[in-house]
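Of the protein chains in this complex, all but one are displayed in their positions.
Just so it is clear, A and B label the chains in written order, and each chain counts residues from 1 on its own.
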Amino acid sequence: MAKTNPGRFFEDYSVGQVLHHAVPRTVTDGERALYHALYPARHALYSSDEFARNCGLPQSPIDDLAAFHVVFGKTVPDVSLNAVANLGYAEGRWLKPVYPGDTLRSESEVIGVKQNSNGKTGVVWVRTRGLNQRDEVVIEYVRWVMVRKSNPDAPAPDTVVPELKQALEPQDLVVPQGLNFSSYEFVQAGEAHRWGDYAIGEKIDHVDGVTVEEAEHMLATRLWQNTAKVHFDLTFRPEGRLIYGGHVISMARTLSFNGLANAQMIVGLNGGAHANPCFSGYTIKAWSEVLDKAETGIPGVGAVRLRLVATKGGEPFELKNDDGRYLPNVLLDLDYWALMPV
Amino acid sequence: MAKTNPGRFFEDYSVGQVLHHAVPRTVTDGERALYHALYPARHALYSSDEFARNCGLPQSPIDDLAAFHVVFGKTVPDVSLNAVANLGYAEGRWLKPVYPGDTLRSESEVIGVKQNSNGKTGVVWVRTRGLNQRDEVVIEYVRWVMVRKSNPDAPAPDTVVPELKQALEPQDLVVPQGLNFSSYEFVQAGEAHRWGDYAIGEKIDHVDGVTVEEAEHMLATRLWQNTAKVHFDLTFRPEGRLIYGGHVISMARTLSFNGLANAQMIVGLNGGAHANPCFSGYTIKAWSEVLDKAETGIPGVGAVRLRLVATKGGEPFELKNDDGRYLPNVLLDLDYWALMPV
Partner (left out) sequence: MAKTNPGRFFEDYSVGQVLHHAVPRTVTDGERALYHALYPARHALYSSDEFARNCGLPQSPIDDLAAFHVVFGKTVPDVSLNAVANLGYAEGRWLKPVYPGDTLRSESEVIGVKQNSNGKTGVVWVRTRGLNQRDEVVIEYVRWVMVRKSNPDAPAPDTVVPELKQALEPQDLVVPQGLNFSSYEFVQAGEAHRWGDYAIGEKIDHVDGVTVEEAEHMLATRLWQNTAKVHFDLTFRPEGRLIYGGHVISMARTLSFNGLANAQMIVGLNGGAHANPCFSGYTIKAWSEVLDKAETGIPGVGAVRLRLVATKGGEPFELKNDDGRYLPNVLLDLDYWALMPV
């Protein structure tokens, strides 16, 4: 119908276009509590105002991924409603912590378009920014999706493929103002190992698993105001509601507490692939690999670059088969930077 | 047992009686966040403090229907514990927005009684008021239910059937003090169409659907402290827990965002029928019809009278069969007034 949102099709995007996404959202202690109910979230900086203050912040921020999901959710009606596939992420940065009471909105700039050779679909790259009520950018990231054309005869646009970094450089990372790990309480954080104890190439099996339920992923996805019907409507997808990829990211990240409890703040998202779809009834497990380490310039605050892999049960440390394709049990392969006490 | 609440039976009601319902409730940001997790709620005025302030309110109110459910939930132990059927609503008005931190309580006056000819049941009409901590009425509505008699030999009371309006007149509607749509942000609201763009008789298919789960409707119903066992106890109802009618109302209203995102505030409830019971596993969809339009006297603020129909999947715009009975797929037929920018 004319008054409902049909979503955008490939021919509706052009490089340079700025999309102002709808429905700003004030995030509060309510969202924080729900994040702890939905995920086994135990990172102390996001659990305790006292712990956060001891680290130089005014109070405990909204979980980095919760803020990401809020920003991301707003883009769905304009970017991915007619998407065939979520192809990738790059150059994601957390620039300011989000605190209870902040109001977030999102905008995206189209930075690339490329019609596929089949003429029926194309790839769209957008750089999305999440802004708070003071118009400060709190999060930014690039995402690209494959989108259907509405009219197969619409002419192909000039191809523009943006140059994107394989990974953020340490100097790209923004350490929140005031963050200070000089009196970091390792016992309270639940983990004795610090930045110096992790070696590049080291792999960690996070051991725990969570069998996911329909009600849970729908509660989570709605909370971020991502209302794409693939996640909710069983008449639309009789084979099973597809679980929002961000639910898998948050589940894996929070499971990684067991072994990476001091990887407190996420500051960079280098890339990510939703390797296989996730459905209710799957048991999500996670493992990590230390890809890199860097200093941040802030005394006491180190950065670790981590691969975070979510699997459907299965063995840890297995990722791809011989021809380079993800194994069927791999759900997520995420590459991010986090801050850790030195 | 003597100390548990057996509920009231038909013979326990008399016209003029005032029931002071138990358990006042302070509503907070926590309830607001849960409402967004339980329903695909995206109306901007209830999502963003900034958007609400831009509309002249001090902050984002608790969703109108959340406030309604809190007020309604308190009446259940006194009004509908022994109800056979929920027959109707009328003359519902939202008189003051409810904000986080407000404490609500409810009271009901019995305004009508009529014993049924079978001598075993009767109809009771109550006018319920929800009050805040300043004793201001924030919501009022009339509801009538069919209730069992405990003692079939109890004498029939004099029949009193209240005269109720078929629909509220525009002049009955209360626009919240200070509400002002003069700098309304249509892009942020997610919908370009305004009051003048909707025509009486126009129908809108809201397209999206949500397949409902047991855990979700129980979380919602408990949140409103409606603890009627039909909604929770599978040993009491082995054929399936009955989903609280208010869950269907909220689901349909929030689905109506897609096409009616600017129907921001609910100010009047003209009537409503829970046409068929709803159970877990149903996929709820919704459509609306513009029944009327009116000016409110407040510059820039228009009123639209809407029929909101929730269905169990099925085709939009079908409501009743030839003999005037609701079709089996129709779950809800609600008639309400909402405020929209002109």
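The rule we apply is simple: a residue touches a chain if its C-beta (ideal position, glycine included) is under 8 Å from a C-beta of that chain, and two chains touch if they have at least 3 such contacts.
Quantities reported herein were computed from a predicted structural model and do not represent experimental measurements.
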Residue, one of B:41, B:189 or B:223, that touches the chain absent here: B:223
Residue in contact with the excluded chain [from A:177, A:283 or A:321]: A:283
Per the touch definition above, residue among A:51, A:68, A:144 or A:326 touching the missing chain: A:51
Option from A:88, A:190, A:240 or A:300 whose C-beta touches the chain left out: A:190
On subunit B, residues whose C-beta touches the chain left out of the figure: 1, 3-5, 20, 22-26, 28-31, 33-34, 77, 100-101, 103, 105, 133, 213-216, 218-220, 222-223, 225, 227, 229, 232-236, 241
Residues of subunit A (touch criterion as defined above) contacting the omitted chain: 28-34, 36-42, 44, 47-51, 60, 187-191, 193, 197, 204-211, 213-216, 219, 257-261, 283, 313
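The rule is simple: only the chains that are shown with their structure count from here on.
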Turning angle required so that subunit A lies on subunit B, C-alpha fit (0 to 180°, nearest 5): 120
Rounded Å distance between subunit A and subunit B, as computed from the means of their C-alpha atoms: 36
